[in-house]
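One structure, as structure tokens, below. Some questions next.
Only one protein chain is missing; all other protein chains are in place.
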Amino acid sequence: MIKVSVVGAKGRMGGNVVNAVNDASDTELALALDAGDDLTRITPDNTDVAVEFTVPSVSLGNVLTLIGQGVDVVVGTTGWTDEKLDQVRAALAQAPRPNQSVFIAPNFAISAVLTDHFAGLAAKYFESAEVVEMHHPDKVDAPSGTAIHTAHTIADARKAAGLAPVPDATETDGGSRGQTVDGIHVHAVRLRGLNAHEEVLLGNPGEQLVIRSDCFDRGSFMPGVLLAVRKVSAHPGVTIGLNNLLDL
Amino acid sequence: MIKVSVVGAKGRMGGNVVNAVNDASDTELALALDAGDDLTRITPDNTDVAVEFTVPSVSLGNVLTLIGQGVDVVVGTTGWTDEKLDQVRAALAQAPRPNQSVFIAPNFAISAVLTDHFAGLAAKYFESAEVVEMHHPDKVDAPSGTAIHTAHTIADARKAAGLAPVPDATETDGGSRGQTVDGIHVHAVRLRGLNAHEEVLLGNPGEQLVIRSDCFDRGSFMPGVLLAVRKVSAHPGVTIGLNNLLDL
Amino acid sequence: MIKVSVVGAKGRMGGNVVNAVNDASDTELALALDAGDDLTRITPDNTDVAVEFTVPSVSLGNVLTLIGQGVDVVVGTTGWTDEKLDQVRAALAQAPRPNQSVFIAPNFAISAVLTDHFAGLAAKYFESAEVVEMHHPDKVDAPSGTAIHTAHTIADARKAAGLAPVPDATETDGGSRGQTVDGIHVHAVRLRGLNAHEEVLLGNPGEQLVIRSDCFDRGSFMPGVLLAVRKVSAHPGVTIGLNNLLDL
Partner (left out) sequence: MIKVSVVGAKGRMGGNVVNAVNDASDTELALALDAGDDLTRITPDNTDVAVEFTVPSVSLGNVLTLIGQGVDVVVGTTGWTDEKLDQVRAALAQAPRPNQSVFIAPNFAISAVLTDHFAGLAAKYFESAEVVEMHHPDKVDAPSGTAIHTAHTIADARKAAGLAPVPDATETDGGSRGQTVDGIHVHAVRLRGLNAHEEVLLGNPGEQLVIRSDCFDRGSFMPGVLLAVRKVSAHPGVTIGLNNLLDL
């Protein structure tokens, strides 16, 4: 059994993590802490892995504390800059245990991570590629960070393979062709009822490949969080991105 | 048997019409004419319905001639203005036979016509609505005329029902939200391998309705052309739009 | 403001109805009752419409009581037989108020109701038609009652139009072609992560029409329940099916 403590346990994501850890057969909940709680209660005696799901303003401090406590950390909070990551790496260099690990993921949905990964593998075999992301209408940014990442993944693969730009004879358009990210057109749909979805379209003469991720609710992150909990300790140092924990 | 003459028989669409007329059990080909041929060879003796698929620059002249010949006309050529339509109506007022008919359709694909129609019926029951059209990358305009029409259909239905604007909290966007047509966001994908496709997304809390038309090739127009051939004579005067020939 | 009482308020669906009634701007919650509560507390003084979401074994009794109390009733409980409906009609004939109404719906999701309705309108214009329903893997019956209903809707429309059977040259199959309901092939997918989805595919040479309903969660029923609450009183007697309350 992997002993898991949750930091941010009263938040929406943290609460889901508590339930997922309780439900899985190979993990058990150690401590469920939230703002105001003393993180130094988390120690190697009671905890193998700490899962941190809070807000960007406090996440770095939490992670540094947890490293100092000698436990491995899985981080779901966003907002990581190169400067913050450097601080994490410095802390790990002086960590109490050898080979301590910190894993950070911008997106824990396995379907989303695989969509991005497969888009990168497939891109060089197709003449055309576009990305359509669809989210609930309360989202304030467009397109999603995941869609921008996928566009870059596709563009990088096309460049490495020496592909010409995607064909597009459009002469007159009032904006319907979307945003061009590194040469790849990205479209953002906002629709009540949806949560977080991404569709990658790849086209050749006579054929199309569609790769689509549907994240229907917050529960979509839990299989990825549990996978990170199980694998983080095998990846000493800082690892970013769930794709690095998958056998692909 | 309905006797059908085809004007523009050597063109891509006209050639398909010739084949469709030959294949259907209730139609038979009368004359297959093209540029340079004498349209006055088409008469009520040999022809019940003439199908005109040419180019905008000659279509009006062809239609006026065919009206004068006393046959009903199904027109697939685009580019009809109010002025041109007025000339057609004037010619019909002096036509040799009573109750002569001219039917004009901007889109003969039944799936596309129904998508537009159903979008209009459904629109008032959903908080959100967006249109995504997808075409081959050689198309020079974006979005498609059909998608613009569908956006107006949706917008009109929403206004008639007194709906509020579609919800959209987007604050930062570089163009990914597409073109707004009468308050409805329209997105245009251009992908090698595709032909002409349109998807209407309608959303409420917890649910989505998707209506999608796929026109894989020019053959997609033939069921609609045959339907028009069978029904045109029952609609004296000028009729525009395949939806007016469907029992909906 | 429409005053709404909820019977079965502690159930999963009933609880959602309580929230939806509280959230909507034109409805207000009167009484929220559950098993053991006295339904005669619901009267025309405090309630315009009672919403009944319980279980088949008690629903008929509840509805008869509510009719006797003189309020209109919206019923979401399933399991209605002709015998039960006859009892409801008999009770309405002796109801204390004139023109009392009972509305019963097997499915309150507007997207699902429209999918079925549009499938019926479109069916006669297409050579092929199939139904694919997709649900969570805990569902014990397959295919869904909604999919069976849609297959019958399509089959009826095809018969009325005199269409030939759907084309199918399959000679060898181990069961992959699914269940044939009234001549229409129906397929049932069971997949973790999904809730309740139905896709109708209609095909002609060169074209396809797809109509799809996605019900992501129980919230998908609430727009339909609210619509029924608003319209039930305009339909005296027993009305079955949300399509009868829509302007289609």
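Letters A, B and C mark the chains as written, and numbering starts fresh at 1 in each.
Keep this in mind: a residue touches a chain if its C-beta (ideal position, glycine included) is under 8 Å from a C-beta of that chain, and two chains touch if they have at least 3 such contacts.
Since the model is a prediction, treat every value here as computed from it, not as a measurement.
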- [ ] Could you tell me which of the visible chains the hidden chain touches?
- [x] A, B, C
Task: Contact with the hidden chain (one of C:Gly15, C:Gly68, C:Pro106 or C:Gly178) - done: C:Gly178
Open item on the list: For the chain left out of this view, which of A:Gln87, A:Thr180 or A:Asn204 touches it?
Closed with: A:Asn204
- [ ] Using the touch definition up top, pick the residue from A:Gly68, A:Pro223 or A:Pro236 that touches the left-out chain.
- [x] A:Pro223
Open item on the list: Suppose we count only contacts with the excluded chain; which residues of subunit A make the list?
Closed with: 109-112, 114-115, 118, 121-122, 124-126, 202, 204-223, 227, 246-248
TODO: For the chain that got dropped from the picture, name the residues of subunit B it touches.
DONE: 193, 195, 214, 216-217, 220
TODO: List the residues of subunit C that touch the chain left out of this view.
DONE: 126-130, 132-134, 137-143, 147, 166-180, 185-194, 201-208
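Assume only the chains that are shown with their structure count from here on.
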Task: Per Cα centroids, the chain farthest from subunit A - done: B
Task: Geometric centre: closest chain by C-alpha means - done: C
Open item on the list: Give the residues of subunit A touching no fewer than two other chains, as numbers and ranges.
Closed with: 193
